[in-house]
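I have placed the structure first, in the form of structure tokens, so that the comments after it can refer back to it.
With one protein chain removed, the remaining protein chains of the complex are shown where they sit.
Order of writing sets the labels: A, B and C. Residues in every chain begin at 1.
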Amino acid sequence: MSLLDRLQQAAPALWSPEWLPRLPQRLVEILLQYFGAPGWLVTLAGFLVAAATVVAVFLSGFALLSLVERKTLARIQNRIGPNRAGWFGILQPVADGIKMLTKEDIVPAKAEWFLHLAAPILIVVPSILALGVIPYGREWVPVPLELGLLFFFAAGTLTELSVFMAGWASGSKFPMLGAMRAISQMVSYELPLMISALGVIMVTGSLSLPAIVAKQAGFHLGFIPAWNLFTPWGLSAGLIFYVASIAEANRCPFDLPEGESEIVAGHMTEYSGFKYALFFMGEYLGLFAISGLGITLFLGGWQAPLPGLGCVPSWLWFFAKMVVVIMSYLWIRGTFPRVRIDQLMRFAWLCLIPMALLTLPAAAIWHYVGGGLLGWLTTVPLLLIPWVILTVLYNRRMAPATRTYTFAES
Amino acid sequence: MSSQPINRLPSPAKWTLPGWGLLQGMVVTAQNMVQSYYRKDRMTTVQYPEQRAPISPNFRNFPFLCYDGSDPVAGLRCTACSICEKECPPQCIYIVLDRDEAGKSLKRPKVFDIDLTVCMNCGICAEVCPFDSIYMDGQYELSTDDRFGGLLFGLDRLSQSADYHMQLRPEEATEVATRRKAEEDKKLAAQAAKAAKTKAEQEPKAKEAAESQPQGESA
Amino acid sequence: MTPLTILLTLSTFLFTLGLLAVLTRRNAILILVGIELMLNAANVNFIAFWRYGPPDPDLTGPLFVLFSIAIAAAEAAVGLALILMVFRHTRSTDLNRLDSLHG
Partner (left out) sequence: MVWTRPIGRIGRIFSLSYLSMTPLLILSPLILLAALGAVWKARPVHAALLLALSLALIAVLYLTIGADFIGLVQFMVYVGAVAVLIVFSLLITRPGDEAEELARRPRSVVTGLVCTLPVLWVLVHVVSRLGNLPAGAVENPVFSVAHVGQVLFTRYAPAVLVVGVLLTAVMIGAALFAREPGKKPQCPSDS
């Protein structure tokens, strides 16, 4: 069979917009098969190209986001933002990249050079690993693992250790303090993150992310999408996941690990040049990964938000949702001040984790009742009553007391 | 809602919906963001090299030396009295008095250097100067890539005409100009009187009545 | 040489290294490191015998490892909490200094 025949055979699917993101992978596979490569090589090369596609997409996303974030924050603060490099500042990421690459790479005398070098690399790796298992479209799942969700969380745990390595290997005070803050924050917020995902696993009955998305297909009443967010337990778990994901991504208002006004840059203080850029890359890729997971678990992944929109390629819906979620992160960053460390920990352990645990029985009841009106009637009180009790308690016990000023007028 | 500053937030209610305050904050920032695209009064940024914000007359940056007339050497008000040099807290002024061959003072500086890297723009030199010579400038674009020569300002770069001073800070300059004018007149009058007196001493006493007139004018 | 023997040899040496750590270290936390190594050696054995051993429809090997991991995590948490308490009491984690019963 000639190469043309092979291409022609695959053509109807090959050139459709739905398959566009996987076009490079499939072309490489067809070529390798044509040249008679062994099966494992074809699979391996296909994976490599698929991974390269994902990395390319999200690295350009990283470049774009770094500009969009600065522009958005500037507009929120009534500034203009970067507008010098290129048309409306479009070349700013390029300028930043050149600057970072040409900067001197400083390793402090007291640093452990190997760990100091390994930490920024190990920060980027788990984010890229996590990006690999997310289903971006109906046909675009870079690595369709059966244990995708578990893999995602397992890869994510590597971040804590690499942050510690960065903080400890720098051999100075601020990085160490930042790393300790970062680790305690990540450990605390990983629990509500995982527990709120458990409800979705229970209802879907699978750890595979494509299966979770497939479960959310269809519409209630003809127009409400059957996403997990639009169930009582899903709403509760989704909100908890959202808050915990902001903390996991070290974003404002939970950006204590790198609080500029307190500890310079946290664990990144002693880094410069490209290593510093790698930290940012890891952070932004982690942001993409965690928002992608949130979309997959609660916002229906690549499912269209309204019926009759099937003609649009599914991966476009995924990225549209991702834009919305990430813009909401930016909005929150532009609005809220940083929380204090004791408020942060207390919020995680006394509010998020109990409420996340409550979503589990709610999801179980929902699953066995089979949703519908009965499901709403049983699970809404189960979740609402503790929320109200918790709110009253929070207002009573933990609301800040009215400040009295000794010297300034109130 | 508007771009007016918020003076006081309403006192928080006894019991609100949790997260209500957060939502209010988010609405405020959303308004900021949306309105920044069509309300010009929100955006206070000045695009610097192309646009410049007008400088307040009270803005003072780096000293300059004032000269009268059009000749920066002859008209220089500075007499190299070195008061500013002595008063300068970071000692960034360096003055050498100009002397003729006989070693007699010419009452003008041969060298007058101010080191920009040392100067802290305090304005004490301008305050202490008894000859209305040194004033604070409004120039702020003084950076240069010549680290040594470019930042040491000599007479050639420090001298500015009185017209420049008038343009920069009209009120102060007018006051100085009128005072100087008065002093000049007085001096001229005194000179004239002196000249007249010597003349009168030489001339017979019969003409005494005629010379009393200029004295009365100058008083 | 079969995969089973490789894995068993690995676990043998891993266990010995863990034992060596427990016997030679003085720092209580590093002794815990040795204990974790020994536990993992045992886990490797369970997995090896499940994978390359007689048929195992009940998944005894992997599930034993699962429970073992859960208990190891619990053990690490309690052990470190105890070590922290001891540290607060004596300002040291050196086990040689913990030779008095009345603190």
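Rule of thumb we're sticking to: a residue touches a chain if its C-beta (ideal position, glycine included) is under 8 Å from a C-beta of that chain, and two chains touch if they have at least 3 such contacts.
What you are looking at is a predicted structure, and each value in this text was computed from that prediction instead of being measured.
K.L.:
Among the chains included here, which ones are touched by the excluded chain in the whole complex?
P.N.:
Hidden chain, whole complex, touched shown chains: A, C.
K.L.:
Check the options A:3, A:44 or A:121 and report the residue that touches the missing chain.
P.N.:
A:44
K.L.:
Hey, which of A:207, A:297 or A:356 is the one touching the hidden chain?
P.N.:
The missing chain is touched by A:207.
K.L.:
Could you list which residues of subunit C touch the chain missing from the display?
P.N.:
Interface with the chain not displayed, on the subunit C side: 1-10, 12-21, 23-24, 26-27, 29-30, 32-34, 36-37, 40, 43-44, 47-48, 50-56, 58-59, 62-63, 65-67, 69-74, 76-78, 80-85, 87-88, 92-94.
K.L.:
Which parts of subunit A face the unshown chain closely enough to count as touching?
P.N.:
10, 22, 25-26, 29, 33, 39-40, 42-44, 46-47, 115, 143-147, 150-151, 153-154, 156-158, 160-161, 164-165, 168, 176, 180, 183, 187, 190, 205-207, 210, 340, 342, 397-398, 400-401, 403
What we mean here is this: only the chains that are shown with their structure count from here on.
K.L.:
For the protein chains shown, what form does their contact graph take: line, ring, star, complete or other?
P.N.:
other
K.L.:
Could you tell me the distance, in whole angstrom, between the mean C-alpha positions of subunit A and subunit B?
P.N.:
Distance between chain centres: 57 Å.
K.L.:
Determine the centre-to-centre distance between subunit B and subunit C, using the mean Cα coordinates as centres, and give it in whole Å.
P.N.:
Averaging C-alpha atoms per chain gives centres 78 Å apart.
K.L.:
Could you state the distance in Å from the CA-based centre of subunit A to that of subunit C?
P.N.:
Going by mean C-alpha positions, subunit A sits 34 Å from subunit C.
K.L.:
Quick one: which bits of subunit B touch subunit A in the complex? Just the residue numbers, please.
P.N.:
Touching subunit A: residues 15, 18, 22, 25-26, 28-30, 32-33, 36-37, 42-45, 47 of subunit B.
K.L.:
Please output the residues of subunit A touching subunit B within their complex, sorted ascending.
P.N.:
Its residues touching subunit B are 72, 75-80, 331-332, 334-336, 391, 394-395.
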